[in-house]
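Every protein chain but one is kept in place in this view of the complex.
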Amino acid sequence: MSMDLPEGMKLIDENGKRLDGRNADELRPIRIEAGVLRRADGSAYVEMGKNKILAAVYGPRECHPRHLQDPTRAIVQCHYNMLSFSVDDRKRPGPDRRSVEISKIVGEALEYSIFLEQFPRTSIDVYIAVLQANAGTRCAGLTAASVAVADAGIPMRDLIPACAAGKVADTIVLDLNKEEDNFGDADLPLAYIPRTGEVLLLQMDGHLTQAEFNRAIELAKGGCSQIYAVQQDALRRKYSIAAGENGGKEEEARGNVA
Amino acid sequence: MSMDLPEGMKLIDENGKRLDGRNADELRPIRIEAGVLRRADGSAYVEMGKNKILAAVYGPRECHPRHLQDPTRAIVQCHYNMLSFSVDDRKRPGPDRRSVEISKIVGEALEYSIFLEQFPRTSIDVYIAVLQANAGTRCAGLTAASVAVADAGIPMRDLIPACAAGKVADTIVLDLNKEEDNFGDADLPLAYIPRTGEVLLLQMDGHLTQAEFNRAIELAKGGCSQIYAVQQDALRRKYSIAAGENGGKEEEARGNVA
Amino acid sequence: MSMDLPEGMKLIDENGKRLDGRNADELRPIRIEAGVLRRADGSAYVEMGKNKILAAVYGPRECHPRHLQDPTRAIVQCHYNMLSFSVDDRKRPGPDRRSVEISKIVGEALEYSIFLEQFPRTSIDVYIAVLQANAGTRCAGLTAASVAVADAGIPMRDLIPACAAGKVADTIVLDLNKEEDNFGDADLPLAYIPRTGEVLLLQMDGHLTQAEFNRAIELAKGGCSQIYAVQQDALRRKYSIAAGENGGKEEEARGNVA
Amino acid sequence: MSQRSPLSEVKKGHITTLLAKGKRSDGRSFGELRPVSIIEGAIETAEGSARMKLGNTEVVVGIKMAVGEPFADTPNKGVLTTNVELIPMAFEEFESGPPSPMAIELSRVVDRGIRESQMIDLEALCITPEKEVWVLYVDVYALDYDGNLFDASSIAAVAALRNTMVPAKRFGKGEDFHLPLRSTPISCTTVKIGDYLVVDPTLEEEEVSSARLTVATDENGDLRAMQKGGSGFFTFEEVKKSIEMSVEAGRAIRGKI
Amino acid sequence: MSQRSPLSEVKKGHITTLLAKGKRSDGRSFGELRPVSIIEGAIETAEGSARMKLGNTEVVVGIKMAVGEPFADTPNKGVLTTNVELIPMAFEEFESGPPSPMAIELSRVVDRGIRESQMIDLEALCITPEKEVWVLYVDVYALDYDGNLFDASSIAAVAALRNTMVPAKRFGKGEDFHLPLRSTPISCTTVKIGDYLVVDPTLEEEEVSSARLTVATDENGDLRAMQKGGSGFFTFEEVKKSIEMSVEAGRAIRGKI
Partner (left out) sequence: MSQRSPLSEVKKGHITTLLAKGKRSDGRSFGELRPVSIIEGAIETAEGSARMKLGNTEVVVGIKMAVGEPFADTPNKGVLTTNVELIPMAFEEFESGPPSPMAIELSRVVDRGIRESQMIDLEALCITPEKEVWVLYVDVYALDYDGNLFDASSIAAVAALRNTMVPAKRFGKGEDFHLPLRSTPISCTTVKIGDYLVVDPTLEEEEVSSARLTVATDENGDLRAMQKGGSGFFTFEEVKKSIEMSVEAGRAIRGKI
């Protein structure tokens, strides 16, 4: 949000198209695959525009460190991690403050979605690895993590889709990409369960009037609904492939939402 | 002790007065309030010249980390902490080596004053926060911490007052301020129980003949006696206020020693 | 291995002599003393050329941290440590990555030599301090540590001698010194038990044909055999001195292998 | 908020019963802040400072400035660094050592409240583009914790910034001047307990709440930053209600700094 | 490898029994690698990259470059930094936090395989001697762990280096160019189980093995780096046999990158 727009760059052109050709209310292409890792109990891979994100889930398993154990339910420990080469300037490996904050709010959203009371004293460990980043990684990461939890067979209330809306060149748009995030006016990530209308993650940076806020929320809700369908589809494919004993080809199993 | 005296600065003027107008054997104004925090089990606030210091005590409580537990008595864990903005150049938050050393020697002095045998296996945790520093913070911190321990209702042998003496421009003086500490020749912090003559903290930096040392000790003893009276007064006020059910106004409860 | 040879420096002269006057197959002078520290359970001091190395052993003793405990046998925890002033440019105290790697491979070699099954749940802690370094410290450190383990009276399969061979100015040589290590072409540290022909440590850096490799191995084996004799001698001296109740003078007890 | 002991279930029951009767345990209405007291300029060694009580919650904020280098991607802007320290003095569960996730979230929310609202004219803190800019440290310390550190920290930070003098003279950069400020964002936090929303929660209320929404608004009631926390959910109706309560409560605070 | 549970004794018995019959539990011959798949250039934000599967073991490698200062003792050479991260995503026993000894050994062995083989022409990465050189970060992340990270990491790193473009334009240093490379070292690891030697061990095989030998060889079959690990021993005969197996298996890999 903090950078000055480079000379000559137009975030929205005269036809209302964005830098990558999208309309204001359009998501970037999204692809989700469930069950991509062998070692983890559950896993998922998400490509959303130029974001490439892996999520893995281990658990419910013995809780480490012990003092975090809750005798009444499982805890969720979420670790969001940007790989060093996922951004333009190399990031030092290991968690920075931004990662810790994202891990916390993504973990809280996941907590709500899981029937934690069924697994007292255990930990459900969620690892999100951002292989390539292009704005919106916390939402894509939560989207992936939720599919990975389902892939691990952990009983859930529902899947959690997430995406951002924001304000760019005085226009409220859906799903900001990197340039829009850098040079835009506001960003509003949302995680929301379409079936129940529950908001599990909500942040806002920048400057929005209350009317603009309402419009942004509407766009983000629409985005979540689309992503929710892709999440369900990924799991269905995984299970049908499993049922058909690898009869389906992976290429066919890919879905796009334009 | 290590800096060169700026040109034209006179630490002691022709009338024997110091930069802040004090005589050689004079303390800075000191004010102590007991019971200033709600959450802590005991607390105290000390202003001594331009030093502003808070102390809080928690305990006796379960000992963390466990391996420090002593089956025969309580342990004292003291943490001296200079807030980042308490000095001219911002200090990075967190303990540096100086803080660790001060925590150790202040904690050892407090240990002696507490009947530790009454609380085996527990920890008494003492936190000293320097909000504004102007030389002499370890003594003012110990002075505050001892009042906070008393305010927590922990059985004690006695209160511990502390103050420094030193050598400035060839003169032995009481209670060095920042300029005197920076440009002086010696600093001698002392914690001493006037009633029993017990020395609990003693350090010396700089250069003193044995005769100068003896003179400095005499001044510091006198300073401790004055501070001891202010400590007692702070506790008396706190208890009389408590007894009078907040009948006294806080403003009246402040005392000064000039 | 990575530095360019300074102009005019000849690592091997026209007579086949090395910078320090040695022949290609010659070790640096080596001296070993067992039992040099009082507090440790076992200890040894090694000088090998300009390397000066102390090793100390504590244990078998209670295993810290606990989670490393093995109910079936002792574990070996080895810590290789270069003192800050042991090299030309001061090294920051504390382990760097190189130290961690060396600790791991030296510890693994020692593990094999000890009858670990006799001491379940315990830890055998080995500390190697490099006081002065001049290439070959991992081998000299392992050589010292093995004597220290024996000095601690811990039941062992055998002593472990170690030394390197390498390639310098197109010649395969034994026991590289600092200049040869810096400007040479390959380095091959080896730990090997002459009696059984067992290889316990083997690394190689640089560039060797397979024929050169075989020649280097032969040289290193010869070096190990010589060092093995010095190790045994050090222990014999220690025990005979002990048996003779300090009747022998320390100076006489020193041995050299040229 | 993460561990639920049986005790807190009892507490929760009691608090929820009261709320159902329209009452809070300390007698406030749902949208009412606790008493606020702010002492500005309390720390002479700082360029700006504020010691603030919000009910029994107390924080101290000090601003320090120095001359440093700008970030490569903002060569003509000063540098802002915000840090909240949850020192163990303030609460028995705060620990020394590296900052907890709670402290990091707090730091980042306070930072965004200041940064994204563009409260500070960072361009006016450029001395020589690409070379020298003013670096500004906002350090918040919790001293006594009884809930709602989000608002206590944010508001005290804003108050401290408002009395900050840039120490130009000390650094040989001309005369001291007031820190160049623009808007004054006010942060206000609502928590959800059962189905009820209350502003400025005490620690007891925080412990039994399921979710938290912090909203920073400016003089015009525009939104400048927002952060939902906790593992419970809000409906969109509740989000809107929270925003309204925040704007309202923000107005009350705005007069005091 | 350090702790031997009763379970692994049973496993070891089973695996050794099979080996005595000339078989491995996944059907491979002793000198046979698992199926290899390498996707080069998978990461657009990196200067070079490779995602590699070796059986069920998966790693991703990204190369990042920047302009920096040379080391004082190599003023005319670029700087190479290699790091292997064993993130907990890949295996239930990997932990967050400072790198374990296993991760450090891996990093250093991968680094030496590249550095000592002089694969990269580091002198061609000097911009201005003593002042500016290219700094090259080789970052390896384990994603899925089923044994033999030594070879997966080394080979993927080599593959990533081979598709690396030096981002000269982005740093104002002329046109982008291919990273200047010389030889292509291939690393191959053999482990000893009982008295048997097998290449490219699975995790199960690693857990029952007593010793490990990693050998990096070049196009000519010359040795470029070697690392023995584990608390067991090799005889010299076994060392030579391992080298032969490594050269052989290396040849198989060499065609695939």
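Going by the order they are written in, the chains are A, B, C, D and E; count residues from 1 in each one.
Assume contacts are C-beta pairs under 8 Å (C-beta built on N, C-alpha and C of every residue); 3 or more make two chains touch, one makes a residue touch a chain.
Source: prediction; values computed, not measured.
Student: Of the chains you can see, which ones touch the chain that is left out?
Tutor: Displayed chains contacted by the hidden chain, ordered by label: B, C.
Student: Could you tell me which of B:44, B:57 or B:75 touches the chain that is not displayed?
Tutor: From the options B:44, B:57 or B:75, the contact with the absent chain belongs to B:75.
Student: By the contact criterion defined above, which parts of chain C meet the unshown chain? Give residue numbers in ascending order.
Tutor: Interface with the chain not displayed, on the chain C side: 37-40, 50, 52, 54, 56, 58, 61, 79, 81, 83-90, 93, 95, 125, 127, 129, 131-133.
Student: Which residue numbers on chain B touch the omitted chain?
Tutor: Here the touching residues of chain B are 1-3, 68, 70, 72-73, 75, 97-98, 100-101, 103-105, 108-109, 111-112, 188, 193, 197-210, 213-214, 217.
We take it that only the chains that are shown with their structure count from here on.
Student: C-E versus B-D: which interface comes out with more C-beta contact pairs?
Tutor: Of C-E and B-D, it is C-E that has more C-beta pairs in contact.
Student: Work out the mean Cα position per chain and let me know which chain is farthest from chain E.
Tutor: In terms of C-alpha centroids, the chain at the greatest distance from chain E is B.
Student: Need the CA-centroid distance for the pair chain D / chain E, whole Å please.
Tutor: Each chain reduced to its C-alpha mean, chain D and chain E end up 48 Å apart.
Student: Would you kindly tell me how far, in whole Å, the mean C-alpha position of chain D lies from that of chain C?
Tutor: 58
Student: Looking at which chains touch, is this a line, ring, star, complete or other?
Tutor: line
Student: State which pairs of chains touch, listing all of them.
Tutor: Chain pairs that touch: A-D, A-E, B-D, C-E.
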